[in-house]
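The structure appears below as C-alpha cells.
With one protein chain withheld, the remaining protein chains of the complex are depicted in position.
Here the chain labels run A and B in written order, and each chain numbers its own residues starting at 1.
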Amino acid sequence: MQTVKITVNGALYEETIPARMLLVDFLRDRLALTGTHVGCTHEGVCGACTIHLDGEAVKSCMMLAVQADGHAVTTVEGLARNQELSVLQKSFREHHGLQCGFCTPGILMNMTDFLARHPNPSDEEIRQGLIGNLCRCTGYVHIVKAVREASKTLASTAG
Amino acid sequence: MDIQIQDSKHWMGARLERKEDLRLVSGQGKYLADIVLPGMLHAVFVRSEYAHARITGIDTSAARAMPGVVDVITGEEIKAHVKSMRQPVLLPNLPAKYPDYHALAVDRVKFHGEPVALVIARDKYLAEDAAEMVVVDYEELPVVVDAEKALAPGAPQIHDEQPGNEMFAMTFTGGATPEEQQRNDEEVERIFKSADVVVSHRFRVHRTGITPMEPRGVLCDWNMSDGLTAYITTQRPHIDRLALIDILDIPGEKVRVIAPRDQGGGFGVKAPFFRENVVISYAARKIGRPVRWIESRYESLMNVGQERDQINDLDVAATKDGKLLAMRNRGIANNGTGQTGVYWGFVMPFLGQVEMPNVYTWEKGDVKLRVATTNKACLTPSRAFGHLPTRFALERSVDMVARRIGMEPSDLRRKNMVPKLPYTTITGEYYDSGDFLKVWDNLMTNIDLPAFRREQAAARAQGRYIGIGFACGAELSGVASELLVPMENQPGYGAATVRIDPRGKVLIFGGDAPGGQGHETTTAQVVAAVFGINPADSVVTTGDTGSTPFGAGTIGARAGSYFVSAVHKACSELKEKITHVMAHDFGLRATAEEFAFTNGDVIYLRDPSKRKTFREIVERIIMFPVNLPEGEVGGLEATAFFEAAKPMICFNADFCIVEVNPDTGEFKIKRWVTSEDVGNVINQNIVDGQMHGAIVQGLSNVIFEEFIYTDEGQQLTADFENYKMATAADVPDIELTYASTPCPHTPLGTRGIGEGRPSSIPGALCNAVCDALSPFGIEITELPLRPSSLWAKIRDAKAARS
Partner (left out) sequence: MFPAHIEEYVRPTSVADALAANARYEDGEAMFIAGGQSLMQAIKSRMARPRCLIDLQAIEALKGIGFEQGLRIGAMTRYVEIAGDERLRGAYAALRDAAAHVGDRQVRNRGTIGGSCCWNYVASCTPAVVLGLGGTFNLVAASGARRAVPASEFLIGPLETARRPDEMLESVAFAPVAGRAGSAYRKWGLLKDALPVVGVCVQVTLDAAGVCTAARVSLSGLSAGAQMATAGDAALVGSKGEPAALERAFAAIADSADVQADKWASEAYRQQLIRTLGADVAATAFARAVV
C-alpha cells in the first residue's frame, strides 16, 4: 500500500492504495468519478477511459494510480465550469455527437486536448485525432461534425 | 385571438437536443458498472480454455483459501440448485432441436470461453487472483468448428439432442407441406432449365457482429422480504424477469429486473437471456449480499456479439432483358453451440432466409436452410439480424446478372423492384407500405450515373480503377406479434404508461430498455406534440420491471414504430378525458377535436376565451376531482398497448463510389450516398445518427472485423487489437437523403428504423469494387473484403489474361 497525492479536477486527494491499482479504478472506485469508462480488458485500445494527465490526453486504464502521484488529473466531470458545459460538450449535444454515450467522455477528453493543439483542424485531421477512441453507435459522422463546429466556435470567441 | 394550432406539431421532426445528453456529456450517466450497493461483492468467471473437453475435476480449494474470497461456485452446485436454461419461456415456437444446458458448464465444455466456475470476492482484483487458482482438469474431445464438417457423417457429436449436429432445418418457400414444397421446387427447376441467364455462386460471410462499447454486466441483490433485484445490461428486462422466475424458481412477486437507464449500446447483443444472469442471481441469493459481475472485453468477445457466419449457395435465374425469374438458395449457418436463450442462435439465420428475396419480384423461389452446431460460441443477434449474409449474396447476384446481360445494375434493380405495396414475398414476408420506386428514383437523382460512367472510362484510360455499387433493402420496422410469437415466443405490441402530474408535467414509463437510441427525447417530442407542452416538461423512465408496463424489449426498431405509437395512444386517451372535463367545466357540448393543446394551454377553438393552462386543467382533474362529468373519475394516467396486424417495414438504398489500387488491392470509398424511407420523422438528428452508425457498422463488419477460430476451436480475436473495429480514420463521411412515405399503420406515420440497415452495405461496397475491377472480371463472393484478398484476385486475373 502506498499513499499518493493526486489532484483531480482541481481538488487534492490523498489516498492509500495498492501499487497495482489502475488509475481508472482509482478514479471510479475511490473517487466515485464514474464518467471515465472501461471498454477493454488489457489492450488499451477503446479510449473510453481517456483523461488528462497534466493537461494531456492519456488512457487511464494504461496507467497505475501510483504513477499519477503528484500529478494533476482532469476527468470528464471536470470539463464543465460553474455548471456550464464547455464549448465542445455543448457542440456534442447540439450536433448529436453521441448515442449511447459510453465512449463520449473519452472522446471529449481527447478532443479537448486535440483542439487546444489543433485550433483549426480539417475533417481528416479530426478523424486522425480520433483513432484512439472507438465508437460503435455514431459511425463517427456527427462526432467529426461536433468537433469541427466546436473549433469554429472556439475560434470565433477567442481573443 | 391568434391561435397557432399547428404550434405543438413543430416538435415532430425537430433536431431537438437530446434530453439524455446533458448527463452523458458531463460524466453523470449511470451505467451498470456505475451502480454500487453497500456490501457489494465482485464476481469473476472461470472460463473454458478448450473448445470441447470433458471436465474431469475442479479443485477450488486454493481459490477458497485466498484472502478476501467469499465463495466459489461450480456447475455441479448450479445443477443441484437451479433449473436448466432450457425453459419454455426462452424457447421460440419453431421446431428446432434445443440443447439443454446449465448456467455453468457441467461435465463437458463445448466452446472456448464457456463459463465453468464463478469466484466471488470482496474486491475485483482479489477475485481475479483467486480465479487464477481454480484448477480445472480437462480431457480434450474432438472439435469441429466448420459448419459443413459438423453436418458431415462421423463428425464429433456436440449435443446429445442433435444427431448429426443439425439444430434446425427449414424450407421457406412453396407451401406448408412437403408435397407442395416438392412441386414448387420442381417448378423452380423448370424455370432454371429454360432461363436465359443463370448465376450460381457460393457466398461466404465470416463471423462478425456488432460489439457494443459497454460490455455486459449483472448486479444482483437479494433479501428475504423483497427477493431478487437484478440490474442487468439488457434490451428486454421484462423477459429476463420471467426467465429468472422460471429458472431460479422464485415467485414472480419477488423478482424485479432493472436495466440501467444508461446502457452503452445493445444492437441485439444484449437481447438474449444469458446464463451469467442466472449464476449471479444464484450467488446473491446464496450469499445474501449484493454480487456484481462486469464482463471484461475478453469475455465479451469470447462469448457474445458473434453473428453472420453463413454460407449461401445461391442460384438466380433471369431473362436476357433483365427480368428476375427465380432464386434457389441453400443456406448453411454456423450456429456455434446454440446455447443462448431466446434466439438459440438459429433464429437469426432463420430470419435471414426469410429476407432473402429482398425488394424484388420473383416468380418462384426455393429457399432452404440448415443450421449446424459447432464448437464456437453461440451466435448472438447483431444489428441486421441474420440477413447481412443473405442480402450480400442476393445483391451481388443481381449485379452479376446485370453484368452478364450488359445492363446497368441500377436499371435492373428498378425493373424488378416491387412496384406497389403491400406485397408478400415468395418467402412469406409481408411488406406493409411505402414506395420503393420513389426512394430509388430519389437516389438516382442525387447521383449522376452517366457522368460517372464517363469519368470511369477516362480513369481507366489512365490505369485507374473506380467503380460504383448499389444495393437496397427492406428492413423490419418493429415486429408484430404475428412474427414475434413464433420467432421469439414473445408479444410484439408496444406498451407505455403515461402519467400526468398535478404540476403539469408528464411522466412516461416504458418497459423496453434503450441503449443510446434516444427514447427519452423522441418520446418527449411525441408527448409535446400531443399535449402542446415543451419536451422539457416530460420525463421518461425505462427498463425497470417494478414501474414499467410489460414490453418485449428494445429490439428490431420497435421504438419509432411500436413504443411511440403506444405513447401516442395513451396520450390520446388522456387528452380525450381532459377535453371531456374542460367541456363540462365550461358548460360546452364540445368534442375533443374542438380543443387545441398548444403552448401549454388548452383552448376551446370556437371561443378561445374559454381556455385553461395545461397545468390548471390537469391539476383540477387529478387533485380536485369533484363536480366531474357524470361517469368520470379523477386522475390522469393511462397505459396503452399498440399492435400492428402485420409486420411493418422501412426501406433504404445505397450508392457508393470506390477507387481500387490494383497494385495493393487497397480501396478507398470516395462517396457514400443513401436514400431512405423512414416514415414521418420525430427527431431528424436521431434518425441521421441511426443511419450513420448502421452504415459504418456494416462497413466495419465487411472490411475489418472478424472472429477467428483455429481448427482446434481456439478463438484468436478476443481483444480490440485483434478484433479490429473501424476507427474514425478508416471510414468515410455519409450523405443521407430521404424520400419517405408516412406509415399508414402508426398513428404518427412513423416507422421504426435503423435495425436492419447494415445489411445492404456489403452488397453496395462489393458491387462497387467489382465494377471498378470489371476489366479483370473479378467477382467477390466472400467476406471479409480485404486488400490482401483483393490484390490476390487481381494478380490471378492478370496472370490468367497474359
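Just so we're on the same page, contacts are C-beta pairs under 8 Å (C-beta built on N, C-alpha and C of every residue); 3 or more make two chains touch, one makes a residue touch a chain.
Please read these numbers as outputs of a predicted model, since none were measured by experiment.
Chemist: In the complete assembly, which of A:T74, A:N110, A:T138 or A:S151 touches the absent chain?
Modeler: Candidates A:T74, A:N110, A:T138 or A:S151; residue touching the omitted chain: A:N110.
Chemist: Just to verify: which one of B:E114, B:D129, B:E619 or B:E779 makes contact with the chain not shown?
Modeler: That would be B:D129, which touches the missing chain.
Chemist: Would you indicate which residue among B:D441, B:E455, B:D730 or B:E782 is in contact with the undisplayed chain?
Modeler: Final answer for the missing-chain contact: B:D730.
Chemist: Extract the touching residues of chain B with respect to the undisplayed chain.
Modeler: Touching the missing chain: residues 124-125, 128-129, 132, 296, 298, 663-665, 703-704, 706, 708, 716, 721-722, 724, 726-727, 729-730, 786-788, 791-792, 795.
Chemist: Name, in rising order, the residues on chain A that touch the hidden chain in the full complex.
Modeler: Touch set of chain A with respect to the missing chain: 2, 18-20, 22, 25, 41-44, 47, 50, 53, 56-59, 61-64, 66-67, 69, 110, 113-114, 128-129, 131-133.
Heads up, the rule we're going with is that only the chains that are shown with their structure count from here on.
Chemist: Taking the complex as given, what residues does chain B use to touch chain A?
Modeler: 15, 17-18, 20-22, 24-31, 33-34, 125, 210-215, 262-265, 267, 294, 296-299, 515-518, 685-686, 688-689, 692-697, 718-721, 725, 727-729, 731, 733-734
Chemist: Can you tell me which positions in chain A touch chain B when the two form their complex?
Modeler: Residues 18, 20-21, 28, 33-43, 45-46, 48, 75-77, 79-80, 85, 89, 92-96, 98-105, 108, 123-124, 126-128, 130-131, 133-144 of chain A touch chain B in their complex.
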